[in-house]
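Quick one: the structure is below, and I'll ask about it shortly.
One protein chain is absent from this view; the other protein chains keep their places.
Which chain is which? They are A, B, C and D, in the order written, and residues in each are numbered from 1.
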Amino acid sequence: MLSYLANPLRFMRFSRLAVPISFALGALMIGWSLYNGLFVVPPDDAQGGDLMRAMFTHVPSAWLCMGLYAGLAGASFIWFIWRHELADVAARAIAPIGAGYTALCFITGSIWGQKGWGAGWHNLILGDSRLMSVLVLFFLFLGYMALRAALETRQKAARAGAILAMIGFINVPIIKVSVDMWQTTTIHQPSSVISIGNPEPRDEDSGMNIIYLQQLLWGFGGHTLLAAAMVMMLMRSEVYTQQADRALALKLEGA
Amino acid sequence: MSPSPLLSAFRSSLSEAWANGAGLLLPLGFFTGTATLVPFALGPEAELLSRVGPGVLWLALALSSMVTLERVFQADLQDGALDLWLQDIGSISLVAAIKTLTHWLVSGFPLVLLTPLIGFGLGVPTEKMVPAMLGYAMGGLVFFLWGGVAAALSASVARAGLLIALLALPLYVPALIFGVQMVEAGFDSPSFLFLSASTLFALGVAPAAMGAALRLAAE
Amino acid sequence: MSPSPLLSAFRSSLSEAWANGAGLLLPLGFFTGTATLVPFALGPEAELLSRVGPGVLWLALALSSMVTLERVFQADLQDGALDLWLQDIGSISLVAAIKTLTHWLVSGFPLVLLTPLIGFGLGVPTEKMVPAMLGYAMGGLVFFLWGGVAAALSASVARAGLLIALLALPLYVPALIFGVQMVEAGFDSPSFLFLSASTLFALGVAPAAMGAALRLAAE
Amino acid sequence: MSDGALISGADLGAIRGERVLYRNVSVTAQAGDLILLRGANGSGKTTLLRQLAGLSEPQSGTIERDGLHHWIGHTNGLKAYETPRSHLSHWARVWGSEADIGLILNEVGLNRPADVPCRLLSAGQKRRIALARLLLEQRKLWLLDEPFNALDTDGQALLAEMIEAHRSEGGAVLAALHGSAPIEATREVTL
Partner (left out) sequence: MSDGALISGADLGAIRGERVLYRNVSVTAQAGDLILLRGANGSGKTTLLRQLAGLSEPQSGTIERDGLHHWIGHTNGLKAYETPRSHLSHWARVWGSEADIGLILNEVGLNRPADVPCRLLSAGQKRRIALARLLLEQRKLWLLDEPFNALDTDGQALLAEMIEAHRSEGGAVLAALHGSAPIEATREVTL
């Protein structure tokens, strides 16, 4: 699949259709999960009453911001090793989307947490390993974009960005395990869908209720498609501008 | 590279650190500043001071690492010394690593040595000293290594200062979390392991990254 | 000199401050750093943070003033811009003053503007804000003026960083003491008058001193 | 001070470290003069020029200047972030000159990289910016330290013309130089 799309022309052909389709599908699925999540399912008071409805955006965005950074690092790695231009285009396109979803995860999380945390929640963000590591992820996305913007040529930007993106990847596993590893330093609730690390034993009812899980997964699928659509859209425009540059360069060579 | 080049890289960057003194500026300024300020800001209650001390030390480490290395790498770029280093292929990451370690030794390590002084001054309990010092030593090392990467990445950039802060801080945070915890909790806390781990990780990854970034800066 | 040269000196040093970003580095790094670290070091108790906050801000001011200006004047010396300024006899101290004020505006003033944000973040009581901001503004100005003198003095000297720290800090202390007291005690404290006095004194003396020092540096 | 002289230094001396670079050197420049400073590397040409420019105190002797002068040293006085245009318009403002920057940039052959930051420019292009400063404002006296360095043949011809034009307009030029000069001088001072 990837190797098939590695060819820019094929990518452009594929994405011309893929973008609108995944936009539509994603919107539908998100709408569905939100409709159910906000109006249908009963609130779970153990989880903060109606506030917990933020979950149906929070968890998908949380997973996505990690996934997108993994994508950024992966693309950077591919470009760094094989100098594959499309990989760089992808990396460049992923960054803003990833930053967006990181922000979304943070906002929804704060909404969710608002009640439980009360007034001093800003201190909690700073003192909380999970929240902090997500904040770090956000800074990494910003730093990546700032670095690219600061460098003169695309080559330079690509190389510098790739170095940074690959280093920063270490943060993703940290985010994932931050809850299970350092219960002491987080109020964030542990992974209940997929948990790695060593979660401390729970009693039965604390596993996630199936009707929540459904909406959550709908939302996750929808947001994944939406993110994919936006990334591909940015990639397309980037490819166009690069083609334009090349044309200009050729013209200048002629002149 | 044979040891002797690295040795003389070390010697030269020692004299560099000593020459531009910037390394010493921050810790020194910081301590004089702290010593003057903390009592004013907080009043003399020892209990309170002993809790502010560590945070201030971490700040000093983070700052000196960022500012020192920015200056070093940018100077190398401007006066053409970087070009000379780059002639001998392959050496550059090693050289960068040594420069970083040297400047850590000059600007970061004094903080560690001063910990007991400050500590007693601020009334930190004695048994906390040793783990604290080790924590600062390792944490500072990580700061300098990642700070070096950030500085190298933005060496060729005009608006470097701001960028370095933006790039370095996220890289600092993990070591920071573990470091602070370790200084609090001592050796038998998991954070000791985590801090050691992230130190090793930085030692393994940062030099290569700096090398690549410096090659890029010279372009 | 007629206003227009000074105006464009201001404009150029604005773009300089923006370009080498060192000015922005420290406040920004410092705040992100502080915001990240202080709670780690102290735990989230608002009461404690609110009392550490001011001290940390003062440190930020003192440091950013020292580091920024050192870099500026040394760059002017190395790239020969100082020689150009010195051609128009008499202008130099004015120019130095303007450079200093500009960099205060860029690296010092943001602290003042950010005071409310940080303040609320750290839980500083609201009624303290206004005197605090004025205190930081004046104190920062004094820091930058004396810091500028120190930087100009050491522009031509090796080991500048260390020298600057040694020269500047004693000059800082009075403004520091009054400043902290004023932030604590508000307007109707004598320290308000003292701080204003030392600000005026610095404004009167520092520019001439900087001019002389820069002439010396160019020799 | 011999009347009509734009600058005159009398028995100037310079001591660096424990070394006497030169002593009893006298230089006077009338309108139309081109005075070349000659001497081996490290003989003190730059030092002397800086003393004449008032940038450093002579250890002995006296200097009298008549009005402002232009200075071009070994370094060009450029900032990494400046572009040729911004640099020139900056100094134009400082000196209160109305000169047309675009025209001057054209004259020194910098209209192409006019908006490229200096850290990306070539050595000769940077030198040409320094030359452009000479055209920003009419100043009778030019003090130039190895002005031909890094210039290509066109650039050197350009500078030679500029100097000739300046002299014919009643200006004077003091220049430190190595090797053969592309312009014949009124007088040479050898250190």
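Operating definition for what follows: a contact is a pair of C-beta atoms (placed from the backbone, for glycine too) under 8 Å apart; a residue touches a chain by one contact, two chains touch by 3 or more.
All of these numbers come straight from a predicted model, not from anything done at the bench.
Student: Hey, which of D:G77, D:P113, D:P147 or D:G171 is the one touching the hidden chain?
Tutor: The single option touching the absent chain is D:P113.
Student: Touching the left-out chain: which of D:T28, D:Q51, D:T83 or D:Q125?
Tutor: Of all options in D:T28, D:Q51, D:T83 or D:Q125, contact with the hidden chain holds for D:Q125.
Student: Where the complex has a chain not shown, which of D:D33, D:E82 or D:E146 is the residue touching it?
Tutor: Only one of D:D33, D:E82 or D:E146 touches the chain omitted from view, namely D:E146.
Student: Take the complete complex as the reference. Which residues in chain B touch the chain that isn't displayed?
Tutor: Residues touching the hidden chain, for chain B, are 2, 4-5, 7-9, 11-12, 15-16, 19-20, 75, 78-81, 83-84, 86-89, 218-219.
Student: What residues on chain D make contact with the chain left out of this view?
Tutor: Considering the whole complex, chain D reaches the absent chain at 16-17, 19, 39-42, 46, 74, 109, 112-113, 116, 120-125, 127-128, 146, 149-156, 178-179.
Here, only the chains that are shown with their structure count from here on.
Student: Please report how many Å separate the Cα centroid of chain A from that of chain B, as a whole number.
Tutor: Result: the chain centres lie 31 Å from each other.
Student: Return the distance between the CA-based centres of chain B and chain D, expressed in whole Å.
Tutor: Centre separation, chain B to chain D: 44 Å.
Student: For chain A versus chain D, what separation do you get between their C-alpha means, in angstrom?
Tutor: 59
Student: Can you tell me which residues of chain B touch two or more of the remaining chains?
Tutor: In chain B, 158-159, 163, 166, 169, 173, 177 touch at least two other chains.
Student: Which chain D residues touch at least two other chains?
Tutor: 80-81
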